[in-house]
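Removed from the display is one protein chain of the complex; every other protein chain stays in position.
Let's turn to chain A:
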Amino acid sequence: MTMLQGFRIALHALRLNPLRSFLTMLGIVIGVASIVTVFAIGAGAQLRLQEQIRSIGANVLMIMPGAVYQGGVRLKDGSKLTMTESDVQAILEQIPEIQAAAGSIAGTAQVIHEGKNWNTTINGTTTGHFMVRDWQLSSGRYFSNAEEAAAGKVVILGSTVARELFAPGDDPIGAQIRIMKVPLEVVGVLDRKDPAQDDVAFVPLTTAKLRFLGSASNINRDSVAYIIAKVAADGQMAGARSEIESLLRQRHRVPAGQDDDFKVQDPAAAMEAQQGAIRTVALLLVAIASVSLLVGGISIMNVMIVSVTERTREIGIRRALGGRMRDIRLQFLCEALVLCLLGGAIGVLSGVTLSMTVARMAGWITSIDSEAIALALAFSIATGLIFGFYPAHKASKLSPIEALKTE
């Protein structure tokens, strides 16, 4: 008897009792569906994080305001702008590993172009910002030195803002837009990075300070909200970080033993740590789903044992008509395999449907991976073989004469 004949006999037997067959494979269906869904959601979350890491740029350090003491009382981190443009200058000049650095201040405002307006993040910075983040232009140019020095009325748009303010055929370069009543000329549009990053409009740091912040008293003219810096090579991250820390402690005259008034962060590393956490949770969920697969396997074994008992006479007849022991074993093994494969296939379909539904309803990114599907199906085949073997072996060992005597 060939494998194909085995499958044909198995399908025939299972079709005769569709409800029982379905209930038997339910455990496998649930197990496989859970594995596929968990994989899809986990892989989606990883993808989204990788996207974010990429959009930050490679080898980027971020320096934020830290602890602030006022009259011996420690204030909330970041409650005062402690970094300055001269810090940026010092970092660039004194730390050789740093390739580029830029200070930024940011806020939100309406941007208006003709009839359209859009609320977005306004980031005042220098051209160095785009170097740090490896952020290319899709059209136009970066700020000129003159514009940076003299608070030029120019703006570079993130792709989302450009899309919201301009019709598809319209070239934004050279157009006038207004931010807080100030007319600005669009000189550049940035490449797309990531939906969270692209909703922004950049103006020169000087422009932001002079034209938007005005003479707000609590802001030092030299202050920046944060600094980003690009380290030349991956292996120099830790070294560059500690050099920045000692440089800034010295510049800010932080007394020994007191907390820094700044924090140096490695956003990519933080996100990678998050990625690891996602992986751990996903693995845990897969382990739980595997238990369902195990229970499914046991249920298949149970039903197969009952089925062998019920069909003892059939086994006797098949043996008398020339079925070898291995033919009987193959027949029942095929039955278990078909149950598992069918259950696996239904599970994959439900898992894909479920993760697509989750993606639509919760707005999560999911990614259906052919490897995960192959893995789930391999699991179901293994389950079929492992839990089908004992009943099939039992069936093949029946004495044909005794089997023919049963009712």
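In this section, contacts are C-beta pairs under 8 Å (C-beta built on N, C-alpha and C of every residue); 3 or more make two chains touch, one makes a residue touch a chain; residues count from 1.
The rule is short, and it goes like this: contacts and distances are computed from a predicted model.
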Undepicted complex member, UniProt protein name, chosen from "ABC transporter ATP-binding protein", "Dinitrogenase iron-molybdenum cofactor biosynthesis protein", "Dimethylglycine catabolism protein DgcA" or "Anti-sigma B factor RsbT": "ABC transporter ATP-binding protein"
Of A:164, A:327 or A:369, the residue touching the omitted chain is A:327
Touching the unshown chain, chain A contributes residues 1-2, 5, 8, 12-13, 16, 313-314, 316-327, 400-401, 404
